[in-house]
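Missing here: one protein chain of the complex. Every other protein chain is in place.
After this line comes chain A, so read on.
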Amino acid sequence: MVLGLRQFIERTGDGAGVPVLDADNGEEMMHVQPGVSFVLGNRSPETPGTLYISTKKVVWLSDVDRTKGYAVDFLSLSLHAVSRDPEAYPSPCIYTQIEVEDDEHESEESDSESSEVLELSRITEMRLVPSDPGQLDTLFDVFCECAELNPEPVDEDDEEGHNWIISADQMAGENGGLAEADFPFFANPSNSIGHSNGHQDLAGSVLQLQIDDDRFEDAEEMDHDKDISHR
């Protein structure tokens, strides 16, 4: 996953269009707010535009320029808040902080395009200014709801590594959760290690044991016979 803000121009439909969502991965639109200005860091506001909040990300698209749009994943939104103090910012707005990648590639700026992308990915503050301040609390709540839909992804390696650990809950709670298919030697005894390989050996050992016993018995009998013959 890439942290931070990015350009977003994937639109469908006529006119200003709507952002393309990743429906294959279950992304859905949660809220659309027309009439929202977009402010990055200390830059001047970009307007007019429409704010789209999906289950995965926040997208702002310009209403007039189809090539202008921005997106940030909820995974990158560290903090969001309602800002209403006119001394801090002239218009009431949703204030957000964006988590960015650690800055270790500062020397990699080559041409102007990539430096713009790089600058976007370094922006740590974003403001969304709705023309109707009465929408701020609704927007705040939608942001909260979507943030909770996006917990930190579990490392895939970790998840695989956990398959062989069976918790007590799984044993007790998931009836059939551990299907016999997970353990072929339960379902099909003839395939188990003990049987396919060891059956012969086991029989052989038992036979050996019997022979030994016989020999032992014989010896005893012989002693017994001897004793009798001495008498």
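Brief remarks on what is shown
Simple rule for what comes next: a contact is a pair of C-beta atoms (placed from the backbone, for glycine too) under 8 Å apart; a residue touches a chain by one contact, two chains touch by 3 or more; residues count from 1.
Note that contacts and distances are computed from a predicted model.
Here one chain is missing from view; checked against "Sm-like protein LSM2", "RNA transcription, translation and transport factor protein", "Proteasome subunit beta" or "N-acetyltransferase domain-containing protein", UniProt names that protein "Sm-like protein LSM2".
Considering the complete assembly, chain A touches the hidden chain via residues 77-85, 87-89, 95, 97, 99, 124-125, 140, 143-144, 147-148, 151-152, 168.
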